[in-house]
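The structure follows.
Every protein chain but one is kept in place in this view of the complex.
So, chain A:
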Amino acid sequence: MGATVELKCKGKDEEHPSRPSATWDSPQAAYGSYRPGLSPYLHYWHGLRASRKETEPLPDYDPDAGSELPGQMQETLEDLIRRSFGS
């Protein structure tokens, strides 16, 4: 069995002060409303295709614009079921 190694999260100035820092920029909202299939991966692909001029870029949203998305997912689900079994 391999030796037990305690792995601790390192702050950027701990232990390796000479290493260059990676940085996160300020969080932005990815979407303003929910729709089926929406995901971080789709957001990335959309951005990549927009950078290649293959599609329109996504609009910029306020940082809190996605706050309602988790609740909207439930409404989307109910809508899909209604459509599946609509008479």
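In this section, a contact is a pair of C-beta atoms (placed from the backbone, for glycine too) under 8 Å apart; a residue touches a chain by one contact, two chains touch by 3 or more; residues count from 1.
The working rule: contacts and distances are computed from a predicted model.
According to its UniProt record, the chain left out of view corresponds to "Peptidase S8/S53 domain-containing protein" among "Peptidase S8/S53 domain-containing protein", "Xanthine dehydrogenase family protein molybdopterin-binding subunit", "Molybdenum transport system permease" or "Lactate utilization protein". Contact between chain A and the unshown chain involves residues 1-5, 7-13, 16, 19-31, 35-37, 39-46, 48-49, 51-52, 54-55, 63-67, 69-71, 73-74, 76-77, 80-87.
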